[in-house]
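As you look at this complex, bear in mind that one protein chain is not there, while each of the others sits in place.
Letters A and B name the chains as they come in the text, with residue numbers starting at 1 for each one.
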Amino acid sequence: MAEHIITFENNKPPVTVATGTLLAEAIQQATVSLNQPCGGQGRCGRCAVRVTDGTVRSRSTLRLSAEDVAAGYVLACQAVVESDAAISIPPQEKIERLLTTDLVSAEVEVPAGYDPHKVQNVRRVTLTLPPPTMDDQTDDWNRLLTALRQQADFGTVQASLDQIQGLGGVLREGDWRVTATLDAERWDCPGCPARLIDLKPGHTPVETPLWGIAVDIGTTTVTLWLVDLLTGKVLAQVAEYNGQITRGEDVISRVIYAGKNNGAAELRDLVLTTINALLETACKRVQAQPCDVVKAVVSGNSVMMHLLLNIRADSIRLSPFVTAINDIPTLTGREVGFNTHPAATVDCLPGVASYVGADITAGVLSSGLIDTEAVTLFIDMGTNGETVLGNRDWLVTCACSAGPAFEGGGVLDGMRATKGAIEEVWINGATFEPTFRVIGGVKPRGLCGSALIALLAEMALTGVMDKGGHINTHRDHPRIRDGEHGPEYVVAWANETAHNRDIVITNVDIDNLIRAKAAIYAGFSVLAERVGVPLEMAEQVLIGGSFGKYINVEKAVEIGLLPDMPWENFHFLGNTSVRGAYLALLDREARARVKASAARMTYIELSADNIFYDAFTSALFLPHTDLSRFPSVQAAVVS
Amino acid sequence: MALSGIQIYKMLPQINCKDCGFPTCLAFAMKLAAKQVELSSCPHVAEDAKAQLSEASEPPVRLVSLKANGHEVKAGNEVVMFRHEKTFYNKPGLFLRLKDSQPAGEIQAAAAEADGYCVNYVGRDLTLDGFAVEAVSGDAAAFASAIAAVRQASHRPLILISTDSTMIAAGLRAVDGENPLIYGANTGNWQAMTDLAKQHHASLAVIAESLDELADLTEKIKEAGVKDLVLDPAARDLSQSLALNTQIRRLALKKNFRPLGYPLISFPGEGSDPAQESVMAVHAITKYAGFIVLDHFAAETAYPLLVLRENIYTDPQKPIQVQPDIYEINNPGPDDPVLVTTNFSITYFSVANEIEGSGIPAWLVVTDAEGMSVLTAWAAGKFDAERIAKTIKSFNVADKVNRKRIVIPGHVAVLSGELEEELPDWEIRVGPREAIDLPAFIKQVL
Partner (left out) sequence: MAVEIPKDSWAGSVRVVTLGATPADGGTRSHTIMIGGQNTLPFMHFEKSTPHRPVIAVEIKDRRPEDWSGLLLEIWGDAANDPATWAKQAEVASADLLVLALTLTAADGSPTTPSMAVGAVKAALAATKLPLIVLGPGQADADNELLVPVAEATKGERLALGLCEDKNYRTIVAAAMANDHCVVARTPMDVNLAKQLNILIHDMGLPLDRIVMDPTTGALGYGIEYGYSVMERLRLAALQGDAMTQLPMMVTPGFEAWKTKESKFGQDVPETWGKWEERAINWETLTAMTLVESGADVVVLRHPESVRRVHQAITDLMTVPETV
């Protein structure tokens, strides 16, 4: 087969590839970094590169303008090498790292009355062993076991080979004074069996923290809390984008990517890199070592959990949508690949179904839904739009593919809520001129979720578009115009923006947003209908997900994303998933309770019949086709 | 009265033991509410709850089944007034009436023609369900030989028509071992008819001029031991018949009124020409008949009625799909573009409407994606390169166009590589993601 040489502008060594190779693969071979947020599906247009010499065959030019194409731009993931070519790679849009850190995040309250002696399964003890003598030739291991039994009430203890290998050295190095860390089912009762995690020479001072981590692996963001298990205090909170993003923005893209060649291993490495980097950062803040961490509790949706553990995930996306495993047995840091103590206990929280994972069960725990008598609606405003309805007696749950629109995905000028994002917009009803607020007070670069919600509400209210989401092109106004993607409204003119391009919202964007909000609304309303509980019966609405922190309730109700209820019924909880992991990190009972709640949750597959579809089309309107569901909005429009 | 999932759940043991095959008691309760499982699947339900739940799950319209020689026609078991509320379950049986006054040869020929009639509609073979033989001669032997003549030509279930019990007795002897329908019992003859029905395991149609009378009769007959009843409220004009059928269905479903909780029989052909018979039969099919007796048979009238019956009794809960096919939009020619999409009806409509509205001629290839939209189907593995390639081949698209080039939706750009492998002679182009951008794409890019 013919081979071709691909050269690069920025002094990177050229690579030789066979005819038919994707340009994206050639670029990766040259170890040049290339973002592929859509996972190489030709959907996002972010992998645009310029062919400066030679030609490639382009399968798709989606999201490239006519000028771009004329200038030689192609999508690397959609371009096939068929001759020698020279490539110029524009500077990759850096993903900004303005995420929640402990510098800005609120201090986490330790559950009242936290007592590790009662509820923590990991325990650190100091032991003083009698040295062996000619009269007492007991072996080292039994000597340790005896001390554990006599001085700390442990019964049978398991250890790994490397611990046994190191045993003699540690005992002697500490002159028969050692500190042991063990994971025991219960250690407030004598004779409890345990697993040895760590054995160190000498006596560690009692006030030295015993480190554990709570990790939430989100499709978009990974969050890690570093916790002192002795006090329960969260001493560092760090977050970072999930390294897998460059291989696909949604779970389906990731599962498909995992199915290709070496995809699964690559995705596992990417997320481990993210987690271990976060661990490093967090530990640095408190002058600890990652290997001091002896316990980890992990939460995340089912796909994230499968990919972390490199478990085949194909069956999650294909009918009848089953996971390989919902309730993962306790693992160790070494098995998972964490840079914690190799023998650290790693607990992955249990999920319910393919599209209702541990992130939701953890959320049910931490939101208090599991304990409340009040019928509660819990919505995780993420890409998968998971919803739980119920109380301590019964729980039903569903997921609906809302997509990433409210996180800025699939929207022309959409972006995440970072510096430079417009976060709030108002439109003047008489002049149709917008006013906006930008995160960081700088020139804007795009629109984040809260701005998109506000825009939908404002445009509908002012008649810039009709309730069906069609921009009213009959209105003669410079901001309303026909763009490349059909009618659009200009939010910021080029001279006001950071990149000197107009920031617009197009009819296609609006369609995507309305579909996202309709999916979420239809999800929880159908869930309620299915079990025969009217939505009005829900006494409170709990909203989780990092996205949930930013939305403006009034606007969200105005566009029909949230149900029309008194505002005091809504409670924004932030990241409920990591909080659930944190609770399970502290309290061994918590995991059991998550598991019990997972077993009680009835998962409802929405795609099983037409009812969801009907509810969905009904919600594809602002705020809703059935206006009687939104009395306050109706009243506002009339007034 | 139908119970909701939560109401049923409260009567269940709530132990989530999974013995019923469902993950939780609530999941089982919701299946029960939807009448998709039997209560007996739960081994732990308490006796009092069982009694309550069984009551709730008894069908408001009794299932009546006519059987002969391996053929079966069922009516009843319906639970809704409108098909969109759930579905209509048992298609009304279509029967052709023959009279014993006709010569046996004629009867046999007519029966043979109707019995052999079989028309294919979307891959299904549609036929009539049986025959109604009416005793008009007044001669029991003639009736029996008319039945024999029908049996020479057809094995399908029968309805025996006479209000004279001696005729019916003769008729029943001629079809011993079958479960026919006797038409029928009235205030004058019901005791004799009931005895015959009991004796021969036949179902019994009950005829009365008013609902009061009808209810009285069914109660008496039920008391006397025949439960498989069919109602004829004796209306023969459109307006009256529509009103009575509706009232009876409402009484059964909404009032749980057992005396009228039986399937209905209609005679749209009585005293009218075939054209009017068809119009009457429309009403019988849409509005609640369980058995329909026609007086005329011709392919051009039978075919549309059989199709209407299929359509009305299609389960509306299944995703709305369009037939996978190659659709011609604005009369395309061999040089016009070939577009591919899925068979979810809304997807199809939005694509077809955009193109139709633009006036651009195009071929639209609709792939069987089990009624899912493009992205959903792709995510579920129902719209992949293999399926698209198979569709292109099976509809012989290559024979219709000069240029072998297909346009796939922008949402599945990822498939272009695999498609190139599946369809090596074809050029694969990635179209826009939204249907609204299609006309511009075709004009500017293709």
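Things worth noting here:
One rule holds in what follows: a contact is a pair of C-beta atoms (placed from the backbone, for glycine too) under 8 Å apart; a residue touches a chain by one contact, two chains touch by 3 or more.
These numbers were taken from a predicted model, which means no experiment stands behind them.
The chain that is not displayed touches the following shown chains in the complete assembly: A, B.
Summary of contacts with the chain left out: across A:467, A:481, A:571 or A:595, the touching residue is A:467. When the whole complex is considered, the residue among A:393, A:484 or A:614 that touches the unshown chain is A:614. The missing chain, though absent from the display, is touched by one residue of B:199, B:276 or B:402; that residue is B:276.
Taking the complete complex into account, residues 466-468, 470, 472, 474, 614, 617-618, 620-621, 625-628 of chain A touch the chain not shown. In the full complex, chain B makes contact with the omitted chain through residues 82-84, 117-121, 210-212, 214-216, 219, 235, 237-240, 242-243, 246-247, 250-251, 254-255, 257, 259-260, 275-276, 278-279, 282-283, 286-287, 298-305, 307-308, 310-312, 314, 316, 320, 322, 345-346, 349, 353, 356-359, 436.
Just so we're on the same page, only the chains that are shown with their structure count from here on.
Averaged C-alpha coordinates put the centre of chain A at 47 Å from the centre of chain B. Those residues of chain B that touch chain A in the shared complex are 4-7, 9, 14, 16, 23-24, 26-27, 30, 33, 316-320, 346, 376, 379-382, 410-414, 416-417, 428-430, 432-434, 436-437, 445.
Across the complex, chain A meets chain B through its residues 22, 39-43, 59-62, 78, 252, 256, 317-319, 393-394, 396, 401, 485-486, 507-508, 511, 530-533, 599-604, 607, 609-611, 613, 617.
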